[in-house]
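Every protein chain except one is present and positioned as in the full complex.
First chain written, first letter: the chains are A, B and C, and each begins at residue 1.
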Amino acid sequence: MPKRLSLQPSRDPADYPFSHRLRTRFAETDAMGVIHHGSYLLYLEEARVAYLQHLGHPYGEVRDDGVDMAVLEVSVQYRSPIRFDDEVVVHLWAGSVTRTTFQVAYLLTVEGEPRATAVSVHGGVDRSGRGTRLPAWVGEILTS
Amino acid sequence: MPKRLSLQPSRDPADYPFSHRLRTRFAETDAMGVIHHGSYLLYLEEARVAYLQHLGHPYGEVRDDGVDMAVLEVSVQYRSPIRFDDEVVVHLWAGSVTRTTFQVAYLLTVEGEPRATAVSVHGGVDRSGRGTRLPAWVGEILTS
Amino acid sequence: MPKRLSLQPSRDPADYPFSHRLRTRFAETDAMGVIHHGSYLLYLEEARVAYLQHLGHPYGEVRDDGVDMAVLEVSVQYRSPIRFDDEVVVHLWAGSVTRTTFQVAYLLTVEGEPRATAVSVHGGVDRSGRGTRLPAWVGEILTS
Partner (left out) sequence: MPKRLSLQPSRDPADYPFSHRLRTRFAETDAMGVIHHGSYLLYLEEARVAYLQHLGHPYGEVRDDGVDMAVLEVSVQYRSPIRFDDEVVVHLWAGSVTRTTFQVAYLLTVEGEPRATAVSVHGGVDRSGRGTRLPAWVGEILTS
């Protein structure tokens, strides 16, 4: 059973220890002329992967060690539209770490302006798809 | 500013007045061998569009009348994996209607088993991208 | 090395022995207000999967038997736009079967009008990702 989201994503970039820049794709727009709301989940994931790389634990290696970090829950608040070719900065902060789950809070900005906030909950999953303990470094790094 | 999600999605299909069936695509899987968490937002959207059609207000006509129903907030709880070629039933229920917003609660099942729940908040947006009142029928139909 | 596409997709639906209906999604549109060209590959794949099901060889079972039918080459000719909520009929025809590859030709229509044609080449791939012979039924069924 997923645990409830508990992190509160701030709208101040200074509250986040890590950020990742990306440029939106034309394919990610929709007929409203803006980035489709579903594409935001791809931006969050890309930023998480960049954060794991930054921490010295590339997600490919984590998976090779037999643990996936499945998404148990995600919530996005869309504040103002993101457009084609915008440079988006995804600010993120990880916390609420337990032996089996952790959470990530996100702020998406374009030219310094908040466009969306989000929270995701992740849980360790082994190769057979069952819930499992996260690697020890998760607790050590993300709570420090 | 998005309003907070207030609907509670039940895990009993009988609590939902409408359901929509779809079959997952291979393209929607990921390297974990299951449907990628981002694909669920596409299923929710497809079910909303089918519901508007069922209500006699196809989304294409709603948009031709000048109002988009933008997603202001979305939250998904992933309970157990959905796989390639699964037939997913998206049960949904709309409520919390105001002049400018409404919410939708969802239950996704495969072979009768709950796989995910979700809630989305939607707001009327005019052609210039500004918030606007929803068509009158939204309040009349969704609160009845 | 991929072999060259050799099938010629006709624009007459009567030339195709199988067809599959689907409805386009809003998420598949782009800022030009039409279905994004990349989404067409998803429609081709969905139709191939429906065809395998129709032939009594669901793709999930084919994969469980240890053979993937990887895409070696694909070509799409976009003739006129497809729009949100259009009902697309994907007509298809398989041929040019060898021990390790086969081709599929496609015609996409909306209300009977040709919108796109396409050809794909597929090859058997085993679990380690190496090219392998296709199951015997492929040659028996697709050349008959």
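The rule we apply is simple: contacts are C-beta pairs under 8 Å (C-beta built on N, C-alpha and C of every residue); 3 or more make two chains touch, one makes a residue touch a chain.
The shown structure was predicted, so the numbers you read here are calculated from the model rather than taken from an experiment.
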Among B:30, B:87 or B:126, which one is in touch with the chain left out?
B:30
Out of C:22, C:74 or C:107, only one touches the absent chain, namely C:74
On chain A, the omitted chain is touched by residues 25-27, 41-42, 45-46, 49, 58-60, 84-85
Chain C residues touching the chain left out here are 1-2, 5, 31-32, 34, 37-38, 41-42, 45, 63, 68, 70-79, 81, 125, 129
For chain B, residues in touch with the removed chain
26-27, 29-31, 33-34, 36, 38, 84
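Here, only the chains that are shown with their structure count from here on.
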Same or different: do the copies chain B and chain C touch each other through matching residue numbers, with over half of them shared?
same
I need the rotation angle between the copies chain A and chain C from a CA superposition, between 0 and 180°, in steps of 5.
180
Indicate the whole-number Å distance between the mean C-alpha point of chain A and the mean C-alpha point of chain B.
22
Just how far, in Å, is the C-alpha centre of chain C from the one of chain A?
34
Centre-to-centre distance between chain C and chain B (centres being mean Cα positions), rounded to whole Å
29
In chain A, residues with contacts to at least two other chains
31, 34, 38
